[in-house]
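Apart from one protein chain that is not included, each protein chain of the complex appears where it belongs.
The first chain written gets the first letter, and so on, giving A and B; residue counts start at 1 in each chain.
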Amino acid sequence: MFRSEILAERMHDVIEAARAIVNEARISLQERGLELKAINSASVAMVSLRIDASAFELYQVTPGEIGIDLVRLEDALSSAGKSELVKMELLEDERKLKIRIGSLSYTLGLIDPGTLQREPKIPELDLPASVTIPGAELRRAIKASELVSDHVVLGVRDDVFYMDARGDVDTLSFTMPSSELLDMKPGEARSMFSLEYLSAMSRVFGRAPAVKLEIGIDYPLQISFWLNEAHVSYLLAPRIEEE
Amino acid sequence: MFRSEILAERMHDVIEAARAIVNEARISLQERGLELKAINSASVAMVSLRIDASAFELYQVTPGEIGIDLVRLEDALSSAGKSELVKMELLEDERKLKIRIGSLSYTLGLIDPGTLQREPKIPELDLPASVTIPGAELRRAIKASELVSDHVVLGVRDDVFYMDARGDVDTLSFTMPSSELLDMKPGEARSMFSLEYLSAMSRVFGRAPAVKLEIGIDYPLQISFWLNEAHVSYLLAPRIEEE
Partner (left out) sequence: MFRSEILAERMHDVIEAARAIVNEARISLQERGLELKAINSASVAMVSLRIDASAFELYQVTPGEIGIDLVRLEDALSSAGKSELVKMELLEDERKLKIRIGSLSYTLGLIDPGTLQREPKIPELDLPASVTIPGAELRRAIKASELVSDHVVLGVRDDVFYMDARGDVDTLSFTMPSSELLDMKPGEARSMFSLEYLSAMSRVFGRAPAVKLEIGIDYPLQISFWLNEAHVSYLLAPRIEEE
C-alpha cells in the first residue's frame, strides 16, 4: 500500500537527481520515506537518494518496492506547476501507479522490479579530504572545464581546493581556498573524472546551496547534497590518468 | 477597396487561428468585418473565423475576396510589436496587399482566389452535449494526453466532462464535474479525435478564457471561442474507434 501527496517540485527534484544516472529504477517504499539506489549501465556512476516521509503532505505506506520508468514519471510530473500538489497511489493488483495532478489523472504501468538491476551495494568510503562549496560555483567550474576538455582533475593542495581541465592548447583551472569554501577537511587528494557524468550531475546539484565533495587519490568521488527535502549522494569512479 | 488599421496582436490572433488548419486561404472582405472559412487538405479539420469591423482602428471596404499566403502574412506581422499599429491596403490592380508597420512597408503578392479551395460549407450541427472550460486547462489536458497516445476520447457522463487517452501501458484521464466547468449542457456524448489536430488548435485556444466544446456520439467536435476581438470556430472530424 502506498498513498502520498507532495508538492510537485519536491518530487521533481528526486526524479531529476536519479535521471542523471539511470532511466529506470527500483524505488524502495519505507516508513521513513522513499529511497532509490542505482548504478549506471557502464558501472561508472551510482546514485543513492532518499526523501523523508516528512517532506510529504500525506504519506501512508506498507513497506515494499516498485520498479518505475523515470522518464515517463518525469513526463507526468511535467504537467504540474511547481507548487501544485501531486497525489500518488499504488494500484497493487494492476501493477500501476496512479498520479493525480489537479484534474489530470495518469496511470503509469510499473516495471517488475525483478527485471531491473539489483539495488547496488554502495560502498562506505573513508576519503582523505573533503570540501563543501555552493552548487552554482561548482556547476560554473564544470561548464567552464567542458570548453577545454572532456575530463577534469579534482584535488586538494595546501588548504586549497582545485579543479584542473587540460585541453590540447587551452587549460582551465578553478581554485578556491579554504577561507572561501563553506567547509573543508584538508588532506592529500587528487583524482581524475569524466566530465560527461559530472556535467549531468551538475545540472542537479547546481541548484543546491551546499555540495560536499569527498576526494581521494585516484579514488571515487563522493558528491552529497540536499535538494530541498531530498538528500542525494553520487559516487563517481575515477578515470585512470595516463600522462 | 480595402484599407484598415488594427493592433498587431489582434491581426496576429486571426492569422494564427487559421494557420492551425491551412497555409493559404481566401479571406472574405465584408462590411461587417473579415471572414475566413477553410478546410485542411485531409478534410479532417475546418476553421471558420471572423473579426468584426469594430476591432479595427480604421476599416474601409468594398466587399470582395482575396487569396493570401498566411505564412508570409504571419512573417510580415512578426516585425510588429504587440500593440503596434498595422496598416493594410489592397492594391487591386497589382493584386498585392500593402502592409505598413512603423517605417516598414511590405508588399505581399496575393493569390488568385480561383486557384484556392472553395470556401467550405460549414455544417450546422445540433450536438447533444456541450461544456465550456478555460482554454489553459484544456490545453494542459491535451499536452498531457500527447505523452501517452496520439488520440483521445472526449465525452460527457453524469454531469462530468472527461478526456481519456490510452497508451500501450500508460493512460491519462482528465475529468471535470459541471460544478467546475464554466458552463455545461449535459447529454450523452463520446467521440474519439486525433491529437495531432487538437494539439495545433490548442496552441490557439489555450489563450482563450473560455472554450466551448460541443460533442456528440462518434460525431464531429465543434470548438468555439473568442480570442480578443476574433471569434473562432473549429470543426474536427472524429476518428473511428476500433477496439
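A few remarks follow.
The rule is short, and it goes like this: a contact is a pair of C-beta atoms (placed from the backbone, for glycine too) under 8 Å apart; a residue touches a chain by one contact, two chains touch by 3 or more.
The structure presented is a predicted model; accordingly, all values stated were derived computationally and were not measured.
Touch with the chain that is not drawn comes from one residue among A:L58, A:V71 or A:L147, which is A:L147.
Mapped onto chain A, the footprint of the missing chain covers residues 137, 140-141, 143-144, 147-148, 169-176, 180. Residues of chain B in contact with the chain left out of this view: 72, 75-76, 79, 102-109.
Basically, only the chains that are shown with their structure count from here on.
A straight line joining the Cα centres of chain A and chain B is 44 Å long.
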